[in-house]
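What follows is a single structure, and I will ask about it in a moment.
With one protein chain removed, the remaining protein chains of the complex are shown where they sit.
Labels A, B and C are assigned to the chains in the order they are written; within every chain, residues are numbered from 1.
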């Protein structure tokens, strides 16, 4: 199951989607909106995606992870739009016969998702300002040309 | 939260117990009853524990894991009694600000639980036979003296 | 060309029309973008480009009328 959605992520459905009688292990990763980042308070996050490419890359990652580890099933869901503090932005679930594969595959998937899938996060700080997060782009340049 | 229980494990409650506004990452591990082990079909598993020591060791592991990694919360639940194929026997959940700590801590906890906590699994095979599982004890010796 | 996240914010619009000569590559696109929308210039070295559902390499020629997207460094998860 691969899903980009503006609805809250349904964790029970994600877990259900990787259930299998052949599974001895399920690993679920949830990314949740942290209240404090570098000493600043977050009010909410806003996520946006370039959907055609994001969905294709997620499908490729799900395909690739199943080649690298003996998985039974694998699901990825990413929330778009406004995500409040404590809410889930991303869910990755994998199932396998044995736990080592499930841990390694789950971590590989979320690592790859974070480095290559065209989804962006905008911090909405408690002080009323906001800022797109782009690793490697320095904030002063970014802020300088803001509309 | 540390729990040995003969009731089905409530995954939503386990996840809830590690929720925190300071969390950016939650890792959940579920051990589930596999249908096939070494080519034999399992009908169900039966788990038993020496509760006073099991609960104390789980509490020590939860304490130790929080010293080793910067976690926000940590929960372990283990089911006792009969567990059908596909059902959950064990749940480990951890939350942390960043994902690396959550993955490492989750895996460490389930690895330690499996090697030191006095809980035992009895395979009930589809052919009607049953067998206690004790790593390092050879089955012929075990079977020889069975009542 | 579609713009996302900080690129859209800086440009003040969600898309930009770009005229390119036949056989133009992604490298040509980068140069043309800096002329058409100078506020984007400081960001362009960090941007990737995609054609529908594929990332594009710098030397790759662009088909005529291609639906392009400008992809800033990602921060999902």
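Side notes on the structure shown:
The definition used in the following text is that a residue touches a chain if its C-beta (ideal position, glycine included) is under 8 Å from a C-beta of that chain, and two chains touch if they have at least 3 such contacts.
Predicted model only: the values in this text are computed from it and were never measured.
Every visible chain touched by the undisplayed chain in the complete complex is listed here: B. Checked against the hidden chain, the listed residues B:10, B:48 or B:84 yield one contact partner: B:48. Only one of B:9, B:28, B:93 or B:117 touches the absent chain when the whole complex is considered: B:117. Mapped onto chain B, the footprint of the missing chain covers residues 31, 47-50, 52-56, 78, 89-90, 110, 113-122, 132-137, 141-142, 144-147.
Note that in this section only the chains that are shown with their structure count from here on.
The distance from the centre of chain B to the centre of chain C, with each centre set as the mean of the Cα atoms, comes to 50 Å. Chain A and chain B have Cα centroids separated by 26 Å. Shared contact sites, meaning residues of chain C that touch two or more other chains, are absent.
In chain A, the residues touching two or more other chains are 31, 110.
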